[in-house]
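The complex appears here minus one protein chain, its other protein chains still in place.
Naming follows writing order (A and B), and every chain is counted from residue 1.
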Amino acid sequence: MNTTVGEIADLVKGRLIRGAREVELTNFAALDQADATCVSFFGNPKYKDQLAATEAGLVLVPDDSVEVPETAALVLVDNPILAFDSIVKAFGIKPPAFEAGIHETAWVAPDVVLETGKVSVLANATVSAGVSIGAGTRIGSGAVIGERVVIGEDCEIGPNVTIREGCILGDRIVLHAGVVIGGDGFGFEFVEGRHQKIDQLGIVRVESDVEIGASTTIDRARFGETVIGEGTKIDNQVQIGHNVIIGKHCVIVAQTGISGSTRIGDYVTLAAQCGIAGHITIADRVTCGGRSGVIASIKEPGGTYFGYPARPLKDDRRESMRIKQLGSLFKRVKKLEEGAES
Amino acid sequence: MNTTVGEIADLVKGRLIRGAREVELTNFAALDQADATCVSFFGNPKYKDQLAATEAGLVLVPDDSVEVPETAALVLVDNPILAFDSIVKAFGIKPPAFEAGIHETAWVAPDVVLETGKVSVLANATVSAGVSIGAGTRIGSGAVIGERVVIGEDCEIGPNVTIREGCILGDRIVLHAGVVIGGDGFGFEFVEGRHQKIDQLGIVRVESDVEIGASTTIDRARFGETVIGEGTKIDNQVQIGHNVIIGKHCVIVAQTGISGSTRIGDYVTLAAQCGIAGHITIADRVTCGGRSGVIASIKEPGGTYFGYPARPLKDDRRESMRIKQLGSLFKRVKKLEEGAES
Partner (left out) sequence: MNTTVGEIADLVKGRLIRGAREVELTNFAALDQADATCVSFFGNPKYKDQLAATEAGLVLVPDDSVEVPETAALVLVDNPILAFDSIVKAFGIKPPAFEAGIHETAWVAPDVVLETGKVSVLANATVSAGVSIGAGTRIGSGAVIGERVVIGEDCEIGPNVTIREGCILGDRIVLHAGVVIGGDGFGFEFVEGRHQKIDQLGIVRVESDVEIGASTTIDRARFGETVIGEGTKIDNQVQIGHNVIIGKHCVIVAQTGISGSTRIGDYVTLAAQCGIAGHITIADRVTCGGRSGVIASIKEPGGTYFGYPARPLKDDRRESMRIKQLGSLFKRVKKLEEGAES
């Protein structure tokens, strides 16, 4: 961005209570990351120490009694969080504008069903035979949409995404770059010293309002469907095996893996780097802490789990505490032994 | 699919022993996932409870004395597993038919060696100079084949795959979408405060009948070869470092990482999310459980290992058991202390 203290004060309809209007600003940042070129904001009393030490060129503040280094201009606003948001919206990176049309370097098979003038297919994308794409959907550059894939309306299919044949996507889905939907499930039978492939003839169905992070992979079902439920949000580099069924409005954080045929309920949270065994069930509203390894079904809804093997949080804490106290336990046993000897 | 109870009974050459021929069926699923639109099957007595509770519209059964809800039609067959397989094959997703030819949007360098009429290069794929491709091989849309790569016969190179310069692939290899073969190994020398790159001048050699899952990455050797042995099957998001040598007919499950210069024997199984240190050896037929961390060579063939650091399964179990009993140990020590005091 390329603005000044005065322009920011005007934009957020605030009052400049310290500093000069003409000072230039080129960036925005949190209080502890800001330098003299940045506008920042004080929206939460718990950041008082950061405010007192900030190097920001301008801080949006809710009252004039706060302690801020002299180097910062101050603009008084009702709600610094909302005011800062409006600056971010005004000057932040804008996603590319949606422009309907098929790019001259894209390839779209002749029988693809899409409403001309309402779908965007970007450069070097490939849309195979039998595909159907809803209005308002954009296919990113380099993306590959396999045969007979069905994509709903207002979806954002990122660059270099792959959706394999036959998979079905709802509406308002976001797939970030490099996502792979519908690779074969990992299934082999060991016959006479060799692994024979078990055909993977099902699909992946992604329900509406799902978002999937960069380079996440979701395998097609052995038969039937691998399902990602409505509104579920999946982070980068997550791996989801064949025939997994994930409920609605779950949150699955980066680098988590879910093995084949497992069923995850609704409103489940799996923090980063979890591993979930195959053929188990996780009940609704369960939360698994970072790096949990779930090897057996969790049937009671709503609990918080941790560790490997995952167990209720308080059991995990108690065990960790005991392990921490092992040093003193060894000493206590030694003392008992010395007492017994004497 | 779009069929009826009667058509399914005919297809599997079974006998309809309950229900109406004209009931429509549109999907297939396991007993516990099926609804009224689905055909399912009862192939293993251990699923008796699922059978008794299934909501399937039609179940293939091996005898007429089984207990199944009244809502399900029943078709009697000799072998429900084989019968169901034939339905899946008839109605499941078919991989795109192989059609030889170079797509008009693909780019194939003039000197590429391929038998015209026997190789398929799909849309927006890139085949660089000096490449050689065997008959029956398909290069997926958006795939990039680097200079002087050699690919054998009947390989399936998935969409958006990258194979870097000089790598060598055998026959009947399957690479799923997003795989990267032949990126540089991660090697640097620390010189005067900076990391200097060590040239990575070797290749990756993938032997015949290997299958590699989506977004898996295999680095080229520092010199010589990184090798994936014949018949080995690798799942999604596996990372294999430079100069790793993997034997024949191994199974390496999702999100496992193998550090540089390690040698894995034949028929080794690494379950999901394992980490294998560099410069070690794992003997033939070793199995490492999910999330094992192997930090030293395993020289004895055939064992099962677990934990981090990985150790024989029974040692890992014993240790876990002891940790579980820590609570009672603390109590026992306390009781001893009380006895000593009194």
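Just so it is clear, a residue touches a chain if its C-beta (ideal position, glycine included) is under 8 Å from a C-beta of that chain, and two chains touch if they have at least 3 such contacts.
Bear in mind the structure is a predicted one, so any value in this text is a computation, not a measurement.
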If I consider the whole complex, including the chain that's not displayed, which of A:V66, A:A177, A:I295 or A:L313 touches that chain?
A:A177
Candidates A:T3, A:S128 or A:N160 - the one touching the absent chain:
A:N160
Only one of B:K89, B:H195, B:K299 or B:K314 touches the unshown chain, namely B:H195
Contact partner of the left-out chain, one of B:T54, B:N160 or B:T232
B:N160
Logged for chain A, residues touching the omitted partner chain are 27-30, 33, 38, 88-89, 92-96, 103-105, 122-124, 140-142, 158-160, 174, 176-178, 209, 211, 213-215, 231, 233, 235-237, 249, 251, 253-255, 272-273, 290-291, 323-324, 326-327, 329-330, 333, 336-337, 340
Identify the residues of chain B touching the omitted chain, counting contacts across the whole complex.
105, 107, 124-126, 128, 142-144, 146-147, 160, 162, 164-166, 178, 180, 183-184, 186, 188, 193-195, 197, 199, 201-203, 215, 217, 219-220, 223-225, 237, 239, 241, 243, 245, 255, 257, 259, 275, 277, 293, 295, 308, 318-319, 322-323, 325-326, 329, 332-333, 336, 339-340
